[in-house]
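Would you mind keeping the following structure in view while I ask a few things?
Removed: one protein chain of the complex. Kept in place: all other protein chains.
After this line comes chain A, so read on.
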Amino acid sequence: MTFTSYLFGILSAALILVVVVELLRRRHLRERHAVWWFVAGVIALIVGVFPATLEWAADAVGVEVPTNLVFFSGIAVLFLVCLQHSSELTQLESKTRTLAERVALLELRLNELDDSETPRADGR
């Protein structure tokens, strides 16, 4: 591994963390959504700074080529985040649906109240 690629790894991980923290700081990202990205960023930084940890981890779980462990973890994180998003999308849809139903009933009530008041011609 050349010094440039070593530096590249560390900078990439740091960039991820900076972006996540900045989004959190500006409230563009809620904590519970940021957790996965934050954990991934921290692990990437550790592995970037100490490449030996990757070899140790790969050896520990029996992966022969350490890079494959990186791919596996990356895909696993993306998969879980995707699943979390689908689940939250479902919950949001269900909330939107309930809101739409409530709005329809409120509108009906409002219209009927308006109609019942219209015949009053005493100027009020």
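In the analysis below, a contact is a pair of C-beta atoms (placed from the backbone, for glycine too) under 8 Å apart; a residue touches a chain by one contact, two chains touch by 3 or more; residues count from 1.
The rule is short, and it goes like this: contacts and distances are computed from a predicted model.
Enquirer: If you look up the hidden chain in UniProt, what protein name do you find among "Glutathione-binding protein GsiB", "Nickel ABC transporter permease NikC", "Glucosyl-3-phosphoglycerate synthase" or "histidine kinase"?
Expert: The chain we cannot see is recorded in UniProt as "Glucosyl-3-phosphoglycerate synthase".
Enquirer: If the hidden chain were put back, which of A:59, A:88 or A:101 would touch it?
Expert: In the complete complex, the chain left out is touched by residue A:101.
Enquirer: Would you write out the residues of chain A that touch the absent chain, in ascending order?
Expert: Answer for chain A: residues 94, 97, 100-101, 103-105, 107-108, 112 touch the chain left out.
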